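Shown here: the complex without one of its protein chains, the others still in place.
In this document, chain identifiers A and B correspond to the written order of the chains, with residue numbering beginning at 1 in each.
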Amino acid sequence: MNNALLLLSGPALALSASAATPLFARDRRVQIWALCSLLALSGVATAVSGMAGLLSPPKTAVLPLGLPRMPMHLRLDALAGFFQVVIGFSVVSAAVYSVGYLRPMAKDRSLTPLGVFLSLFVLGMQGVTLANDAYTFMVFWELMSVTSYFLVVFEHENEANRKAGFLYLLMAHLGGLLILGGFAVLYAAERSFEFDVMRAAELSPLWASMAFLLAGFGFGMKAGVVPLHAWLPEAHPVAPSNASALMSGVMIKVAIFGFLRVVWDLVGLEQGAWWWGGVVLAAGSSSSVSGILLALQQHDLKRLLAYSSVENIGIIVIGLGLAMIFSHFEYQDLAALGIVASLYHTLNHSLFKGLLFMGAGAVLHGAHNRDMEQMGGLIRRMPYTAALFLVGCVSISALPPFNGFVSEWLTFQAALMAPKLTGTILSALIPFSAAMLALAGALAATCFVKVFGVVFQGTPRSRSAAESHEVDRWMLSGMAIPALLCVLLGVFPVWVIRLIDAVPIALIQTSLGGLIAEGGWLWLTPIAPERASYSPLIVMAVSLSAGFAAFFMYRRGRPVRRAPIWSCGHPNLNPRMQYTATSFSQPLRHIFSNIYRPLEKSLRVDHGHILQVKQVRYSVHVQDLAWNYLYAPVRQFTAWATQAVDWLHARRIHGHLALIFATLLILMSLLV
Amino acid sequence: MISAELLKQLLSLAAALFLLTAFALLAQRHMHALLRWFAVQGVLLAATTALVAYAANVHELYISAFLALVLKGLLVPWLLWRIVIRLGAHREVESLVNIFATMLIGAALVLFAYYVSLPIQELSFVVTRNIIAIALACVLIGMLIMITRRKAITQVVGFLALENALFFTATAATYGMPLVVEIGVAFDVLIAALIFGVFFFQIRSTFDSLDLKHLEVER
Partner (left out) sequence: MKLWAYNILQAALLIGLSPLAAAVLRKLKALLQNRRGPGPLQTYRDLVKLFNKEPVLPDRASWIFRLAPYVVFAVTALSAAIVPVILVHTPLSAVADVITLVGLLAMARFFTALAAMDLGTAFGGMGASREMTFAALAEPAMLMSVFILSLAAQSTNLSTVTDTMLNADLGLRPSLAFALTAMALVAIAETGRIPVDNPATHLELTMVHEAMVLEYSGRYLALIEWANQIKLMLFATLLINLFVPWGIAMEATAVNMAFAASAWLLKLLALFVALTLMETWMAKMRIFRVPEYLGLAFLLAILGMLTHFILEVVI
């Protein structure tokens, strides 16, 4: 009974939130309070049960729901626990944020659909992590997909939202189908949907690889691994910001969870082929670099953040790939390091991406725009949002002593152990992915200098930016929670890793704990102290001393004179002379023009002479190559196939009957 | 005599430097620098051959080292340089794909060569398959130069670099081919360089350009 309470309180609270929303629809203020407080409680409950999952042995429960003779099996183990913690933190901060975020929205539209679907979406994610049979897993997985579709099309009056939603729905279902195929392979081995049976099942190498590929593509589609990412930058930006914080922060991590559950846990790496890790590593490397390259060229703030999620998923997947390779070659301790690095980044990304999406929502709220070219100077009107957003930017750029750096550092440490693998091409491939990771990290810093510099600094580029206003306390506290956690996770990694360590113990029966703890809580020593160590607290102390020095000089130092800006003596500066988002990324557009294939349009109007310019207009559009070379051909093929089917449909009724009859005959012949 | 371990290290170093010259050829924009690096490659080849000759005490190899130095290090680059000057083609090398991309492809080719040579067993007592991997990579890079460059002269340099790489493989992995074969090949290369020169003049006088796209059938 206790188990059931622990497992179910989070989902039950989410369900009650979805039920409460329509009940209180009459008074929207009460409705917001009911929704947000229930969601926050659900988040807390999820985090608590997640902690219990990490710290104590697995707990199971069976719910007499669902199909006859097929009750829902639930299980809370370390893997589920970790992802429950991820979900819990994000849901709590998003719920607090929503109090402030929904209020102005309530003025002109009904919040009931948003509330219902948001809560059910949270329920879906919680359910997926708890599922212990394929049926439960798929039910909650589809619940998560469908409700998030409704969140994407919440502002359905815009055509772009409807299009993005359709694309999302299409790809989510394609992914769902592939995952179902993966489960079908596992089902075929022992004829049971229960994970406990699947776990014990033996698969032939061919079928194991089949399950790996089906699950890999299915979950990869949801996670947004390049080239299956096309829906992500369309769908995440158009959802309301609290929902996109959860989608980008948590939902794509649930796909990582699914991959771990199916490939690592159910199929089992010991049944894996040597190339699995290589494929995963390659997918991760390509995602990380192409994701951030495309992010750099966006000027829609939320779209940029969505592309950056593709990059971060790439980093997570690199860690997984490394772990899979090491595990296949029997270096279980290194595999544990890889998985810990990957999970650490999962947690980190859920925090700072949630923070950044909420920050984008705050900017949207304060400046009524998503286009970075229209912003600027918001740091003066929205100082607190700016400071919190800066924490997110520094963290995501993997700068010490913040949390993003810790996980990238761990990934590098794992990659540097490549020489242990001898006599395989993979050992020479790993440095390539380390190089890609390094490139992605450096580009991410460039990208977020651009974001912060263009949005918050400089001078306002439009009236709406000049008249922006700070958001309320609820939104700020919603952002402050992940910001604080970003700092803490950056400074005290050893404690966090001790918690995460339960996951590799559960998955590959190897602990990293002894090695991590060797230097005490102050020192992060993943392999051995003489090999590598990192003490973020000291780095943090030095950085803080800079802050104190600045503050001290501000108070006590020689007085500062304020004067008009110099700018090399350039008179009459105006906001249009600033570097814009487009111009900031121009050098990189030039360098990587083979990848971007930018479509540039420029227009010059002059007064009869080339030097008397009247008007110059420049626009550039950067393409996502995946669209041109993957999606467009697929679409063409689909159109062609539809036409072919259309030809069949044009038959008369007898023709149709004949087709059905023929199908029946073929199916019957297969049965024999 | 030098110890086997030191010889192995020296050969590894030579292989790495050879790879470096191959990449340098791939990276060059200027005809002058391209030919200079080509000459460096020739000298390096000669030095490696002399090293192997000394280590294995094979006197014939000194002759091929000398031939390599004279022909590949000096004569052929000089001939090509004269042709370039007389054709007035010493401006930038035009490339079909941008340089950084070709170099990345080159790096991928190195990996591929490594992959291909993994199953090869050791061929001689001192040289490992690893040097063969590098040499094979240099052959592939020579081909890459030929594929990605537009002008006839650069293609010839690519071809000669490919030949250098084969020569390097032969020397490092099997202590050289029989002397007769080597002399034959060396003079073949010289003759080839001369004939290419004639071709350049013909191509230029026919099309007024050295750009090979003129050789393609207009559609």
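We take it that a contact is a pair of C-beta atoms (placed from the backbone, for glycine too) under 8 Å apart; a residue touches a chain by one contact, two chains touch by 3 or more.
As the structure is a prediction and not an experimental result, all values here were calculated from the model.
Colleague: Hey, which of A:Pro57, A:Pro104, A:Gly557 or A:Gly655 is the one touching the hidden chain?
Modeller: For the chain that is not drawn, the touching residue is A:Gly557.
Colleague: Considering the whole complex, which of A:Gln31, A:Ser119 or A:Ser535 touches the chain not shown?
Modeller: Of these options, the touching residue for the absent chain is A:Ser535.
Colleague: Which residue, A:Ala445, A:Leu488, A:Ile505 or A:Ala626, contacts the hidden chain when the whole complex is considered?
Modeller: Touching the chain that is not displayed is residue A:Ala445.
Colleague: Among B:Val40, B:Val70, B:Ile99 or B:Val185, which residue is in contact with the omitted chain in the full complex?
Modeller: Candidates B:Val40, B:Val70, B:Ile99 or B:Val185; residue touching the omitted chain: B:Ile99.
Colleague: Touching the missing chain, which residues of subunit A?
Modeller: 376-377, 379-380, 390, 394, 397-400, 405, 409, 412-413, 416, 418-419, 422-423, 427-428, 431-432, 434-435, 438-439, 441-443, 445-446, 449-450, 452-454, 457-459, 523, 529-535, 538-539, 542-543, 545-547, 549-550, 553-554, 557-568, 570, 573, 575, 577-579, 583-588, 590-591
Colleague: Where does subunit B touch the missing chain, residue by residue?
Modeller: Within subunit B, the residues touching the omitted chain are 5-6, 9-10, 12-13, 15-17, 19-20, 23, 27, 99-100, 103-104, 107, 110-111, 114, 130-131, 133-134.
Throughout what follows, only the chains that are shown with their structure count from here on.
Colleague: Mind checking the centre-to-centre distance between subunit A and subunit B? Centres are C-alpha means, answer in whole Å.
Modeller: Those two chain centres are 48 Å apart.
Colleague: Using the touch definition up top, name the residues of subunit B that touch subunit A in the complex.
Modeller: 97-98, 100-101, 111, 114-115, 118
Colleague: Hey, which residues of subunit A end up touching subunit B in the complex?
Modeller: The contact residues of subunit A facing subunit B are 423, 425, 428-429, 432, 591, 594.
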